[in-house]
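This report concerns only the one structure given below.
A single protein chain has been removed from this complex, and every other one stays in its place.
Then we have chain A:
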Amino acid sequence: MVDTCFLSQGLTTLAGLLLLPFGSLAASQIEDQAEQFFRSGHTNNWAVLVCTSRFWFNYRHVANTLSVYRSVKRLGIPDSHIVLMLADDMACNPRNPKPATVYSHKNMELNVYGDDVEVDYRSYEVTVENFLRVLTGRIPSSTPRSKRLLSDDRSNILIYMTGHGGNGFLKFQDSEEITNIELADAFEQMWQKRRYNELLFIIDTCQGASMYERFYSPNIMALASSQVGEDSLSHQPDPAVGVHLMDRYTFYVLEFLEEINPASQTNMNDLFQVCPKSLCVSTPGHRTDLFQRDPKNVLITDFFGSVRKVEITTETLSLQPDSGVIESSYKKDQMVEELMEPLKYAEQLPVAQIIHQGIFLNQGPNPCLSNLLCLLP
């Protein structure tokens, strides 16, 4: 009896020893998978897209912003995670020959406005104060949820800004400016409040590189359409619409993004090459010294898409209806009111009552002397 037990124990230990390397191989495979799963470190994606220009001749800035909106939505970020700020309405502008459309390519090839668009900050609401409040989260308590940037420390945020700018500032709606120092301080506030995991800042204005010169918070990568001293140029006019439709840099970024799908492995280095000087006339710039990961390991979809890390399971779960709750709510609804007297609709224009009310209101300082109705309770 003792011998067989000893023998079985020995066999199991031998089997265990033999299987050990297989086990460790499997364990390392699981570790690899886990590392792949958690490669980027973010769990949700947000986008803040801002167009700061007003008036019909700045149609191209609205088209720029809407093209990025369209790409970001197509790659998976839902409207609840996008804060879209458009300083003027181009689609339903009386000067638009094709209402409810904003085109990015001439001959009306691509309508970037679409049929399913939700603009959170419109028209006069796009101000420097509102923009900074959205970024830092210091908004009045009555602000609705769709106008808030509810990011946390595992959010990757894409911030895209376009408009007219200069060396160190960006003009908002022809009446105020935001400077690069204010923007850098806002990002530092966001970092200190842990409102982002990584941030990608893209700007398409004249002298755009000046806007990212002053950043000093970690985990920020920035791209601009032109260097200090250069102007960003617009792409092509459309004779039917009558204005320039897009800016060059964003036009080529849009063409680049149209080829990305949620599963693509394209990385940031490809985005840096997007618009060479021959196409863009200005020199696009980028800044990655504050970013901890190597840009070649950063996927485009880490910022432009919302690729959820999910594991598909084939098990089925059956849910029991919570009959108790439904039953009680129906009962309580039924207990209600059969009222004693029938209700009636109010009279829309009760002339006699209004005249009477007028007489009552227009009495002198002591109405009760002449009006018997004062005696009623």
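Going forward, contacts are C-beta pairs under 8 Å (C-beta built on N, C-alpha and C of every residue); 3 or more make two chains touch, one makes a residue touch a chain; residues count from 1.
Throughout what follows, contacts and distances are computed from a predicted model.
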Of the candidate names "THO complex subunit 7 homolog", "Hemoglobin subunit beta-2-like", "Platelet-activating factor acetylhydrolase IB subunit alpha1" or "Phosphatidylinositol glycan anchor biosynthesis class T", which one corresponds to the UniProt protein name of the undepicted chain? "Phosphatidylinositol glycan anchor biosynthesis class T"
Which listed residue (A:S28, A:N107 or A:Q357) would be found touching the missing chain in the intact complex? A:Q357
Among A:Q33, A:N107 or A:S123, which one touches the chain that has been omitted from the display? A:S123
Taking the full complex into account, what residues of chain A touch the chain not shown? 54-55, 89, 91-92, 98-101, 113-120, 122-125, 142-147, 173-175, 321, 323-324, 326-327, 329-330, 332-333, 336-339, 342-351, 354-355, 357-358, 361-362
